[in-house]
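Sending over a structure as structure tokens; questions will come in a sec.
All protein chains but one are shown in place.
Letters are used for the chains, namely A, B and C, taken in the order the chains are written, and counting of residues starts over at 1 for each.
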Amino acid sequence: MPTSAIELRGLAKSFGDVIAVNNIHLDVYDGEFLTLLGPSGSGKTTVLRMIAGFEPPTGGTIKLDGVDVTKTPANKRDVNTVFQDYALFPHMSVQENVEYGLRVKGVDKESRVKQARDALEGVALAELGSRKPSQLSGGQRQRVALARALVNKPKVLLLDEPLGALDLKLRQQMQSELKQIQRDVGITFVFVTHDQEEALVMSDRIAVFNEGKIEQIDTAANIYEHPKTSFVAGFVGSSNMFSSEVAGKLFGIAKSFSLRPEKISIDSSGSAERSISGLVSDVEYLGPMTRYVVDVQGIQIIVLEQNENDRFSDVSSRKGSSVKLSWRFDSEQLLENFSG
Amino acid sequence: MPTSAIELRGLAKSFGDVIAVNNIHLDVYDGEFLTLLGPSGSGKTTVLRMIAGFEPPTGGTIKLDGVDVTKTPANKRDVNTVFQDYALFPHMSVQENVEYGLRVKGVDKESRVKQARDALEGVALAELGSRKPSQLSGGQRQRVALARALVNKPKVLLLDEPLGALDLKLRQQMQSELKQIQRDVGITFVFVTHDQEEALVMSDRIAVFNEGKIEQIDTAANIYEHPKTSFVAGFVGSSNMFSSEVAGKLFGIAKSFSLRPEKISIDSSGSAERSISGLVSDVEYLGPMTRYVVDVQGIQIIVLEQNENDRFSDVSSRKGSSVKLSWRFDSEQLLENFSG
Amino acid sequence: MSVNPNKAVVKLLALPITWLVAVYFGSLALLLITAFFTVDSFTNQVVHVFTLNNFIDVFSDSAYFKSTLRTLGVATSVTIICILIALPMSFYMARIASKASRNILIALVLTPLWASYLVKVYSWRTMFTPETGVLASLLRPLGIDSPGYGLFAVVVTLTYLWLPYMILPIYAGLERLPNSLLDASSDLGASTRQTLKDVVLPILKPAINAGSIFTFSLSLGDYITVQIVGGKSQMLGNVVYQNFQLNLPFAAAVAMIPVLIMVGYLTAVRRSGALENL
Partner (left out) sequence: MSVNPNKAVVKLLALPITWLVAVYFGSLALLLITAFFTVDSFTNQVVHVFTLNNFIDVFSDSAYFKSTLRTLGVATSVTIICILIALPMSFYMARIASKASRNILIALVLTPLWASYLVKVYSWRTMFTPETGVLASLLRPLGIDSPGYGLFAVVVTLTYLWLPYMILPIYAGLERLPNSLLDASSDLGASTRQTLKDVVLPILKPAINAGSIFTFSLSLGDYITVQIVGGKSQMLGNVVYQNFQLNLPFAAAVAMIPVLIMVGYLTAVRRSGALENL
């Protein structure tokens, strides 16, 4: 059993009549990259802000490294935050921003200049120390915010959708960089995002939030491959979801399950454990993959197929044709909680 | 040959010494969905703003429906724009925002109230007409901006990264909605984005911009499958790019080409036209797909493979093992212009 | 921090809160109370006996009623003229002028602020002097008589004095107006004039309200400009001035008139969000 950097017990937060966070229990292990994933308003950011100390909980306790910090003010907690809008001080240079945490802790000038330079080097911005934040690009600001947090060598780094404001290409690049930095410094990362692709690529574990509660918490692969509820199956990646009535009608089994579109083969010649025929009603070309919508007795089934060769002309001609869909039993993921 | 809704001839724009748009020739066909795709600063937004009439060109001509409008002010051009920040008037209700274009054209009260209601119904916001923009969510604002533009029944609709501010799930939903609306109303759409996935899914044709010029213009599938330059191959999707030296060393051929990661098979038993062995140096689980980094004589080759079954434990065990990569000749896309 | 005001914040606030309650309003309260006292006509001393006579006098004498109307009229005219001049001027400064000339214009607008109030009013007295003034010399060839001293001169002079206090908030409001809103209006077919009327003006409303608070309040209290360029015209400030030595309670009652009017007006303005813009 790994030791816990953070322990949340019965954590709750209400704003007036609105319950934002509802009785959360969560252990964040030492050195792991944990992602809090969920739609906006699901409580993930509020949990992060309570760990940082910006919001007092209305119930429950927060332990950092075994010590109860529920009533400790933010400036006395050994955690640092990377904000969604970066929150760089506009009147300070990049170097001064990074030095600020050390300055208020009373680190002497010489030492903090050196540490801040090292931190900026760590994010490949050593030569931009004298610029103002307004003179930086979005990606550069993001890196400064990271350096400003990491220079304090916190026990835990909290990241509040730090990549949300970046372009797609830049976001993908920063995802690898962040992951690499986390491995290098060995600090526990708690990362908030609503982007499930980002969560799958970066995380050791993912906690999926829904309406103030944790719906499922597990490794990225397990969350994706074995979603326990229809909410998780639908929010993390896309899924075909069959209620027990539909499953009964189509396959003669009375259980609700989800099925990932990429687990389904079209007109496969190999052996399959489950198969059914349908009519291709739509074909969408996505570049690396093609997305089919197949009508099976009035039920729309989504299928994803890799474009292994330049088959674009083949695949578009499939529209309107009859196909056989097949998959293995172990691709069917039983749902504990089916809704919608 | 389809008729052209827009003809750009030698269009150019400089800001002081900076050349933003450099001698662009472009025909936008009647009723098509054309995407201007490129990184920030590539000139795509400036071209859109010149078509709308917000920026006067420093050279060249713009024809709308065969009529030269180069010197026509924005308010006399039969085009409408959906802005990146939506640009809804904060002091007007949703209904008043949508009515505004009709009001300044002198459409009588009764008729414009009806048309605005219909337009709001078209974007499924009929019941929110009395709200102020600040009371709407991002996705709702986006739809109001769309209704406000479409209610004027413009010859051409210009969209300036209209989905950039939305969440991933919402963005995907709006992508299908926008595409559907374009099919329904039959208006020519010119869509600006930096998101290549978005461009591939939505567009009839894509014009890829780089440094003020159009690098390639073609259908989405052709842009993806047959990129002509290393810039297009690298910007639209990810690619393995081989310079002629590297290709000579690895395959004995003196030509530079790009190769999409999903066209490469790992340890395929079938026949292949080209194959080479390497060592798996990294494995990344992406949910529907797995991404391998394979070291081939010091060159890193990226391979994408669909997770057809729950093979996560298999795939991660591949790290460090020796594999055979293979692909078909027609997956190799010769590059006219190789850089970097 | 907005959630957990701690002791340091409370300590920091002790001084200003004391000022606010004890002094800032105390002084106003004192005035209100004084208005209910009277003056012994022999000793000329304030007598601390409650009476409504001062207010009855103020509201029953038509001379004071006329003064009130005249004062409100002047303050309103000054405010409206300031708005009419400040709007296009700020628009030019914030949206059309180049960055370099913008800075020069701002400096020019602010410069007259530092010249003595009196000097500026006397400059205008020179302008308006009947027969020999600058205005008279300029208008004579056109066959027009100079308006001379009077309410017109008061309005012009006060407009001159308080114009920068209107320009600055409107300029700031215009600087914050997103360009895309102007583009969008033009894109939807609106002419420049329609854009100004339908988009720019309504969005600037809080800034205009903020500037109006400044120009209106500064004009309302004035009694010197009217003495110097107003001819025989009298404003409420003069009535207060004349009664201060003789009958303090009555002066206080007169002084309360604009406060009462303004409390009502402010409640309306506040709702429109004037204070977010200034």
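We adopt the following convention: a residue touches a chain if its C-beta (ideal position, glycine included) is under 8 Å from a C-beta of that chain, and two chains touch if they have at least 3 such contacts.
None of the values given here were measured: they were computed from a predicted structure.
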**Item:** Residue among C:M127, C:L151 or C:I203 touching the omitted chain
**Value:** C:M127
**Prompt:** Which listed residue (C:V47, C:L108, C:I144 or C:L246) would be found touching the missing chain in the intact complex?
**Reply:** C:L108
**Item:** Residue of C:V78, C:A136, C:L182 or C:V226 in touch with the missing chain, whole complex considered
**Value:** C:L182
**Touch with the omitted chain, as defined above, among C:V58, C:A136 or C:L163** = C:L163
**Fill in**
chain A residues touching the chain left out here are 52-54, 73-76, 79-81, 83-85, 87-92, 100-101, 104-105, 148-149, 152
**Asked** Can you name the residues of chain C that touch the chain not displayed here?
**Response** 1-2, 5-6, 8-9, 12-13, 15-17, 19-20, 23-25, 27-28, 30-31, 84-86, 88-89, 91-92, 95-96, 103, 106-120, 122-124, 126-127, 134, 160, 163, 165, 168-169, 171-172, 175, 179, 182-183, 186, 191-193, 195-196, 210, 213-214, 217, 220-224, 236-237, 240-241, 244, 248, 251-252, 254-256, 258-259, 261-263, 266-267, 270, 275-278
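As a working rule, only the chains that are shown with their structure count from here on.
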**Message:** Which chain has its C-alpha centroid farthest away from the centroid of chain B?
**Reply:** C
**Asked** Roughly how many whole angstrom separate the Cα centroids of chain A and chain C?
**Response** 56
**Complete:** Expected list for chain B, residues touching two or more other chains, is none
**Message:** I need the residues of chain C touching at least two other chains; which ones are they?
**Reply:** none
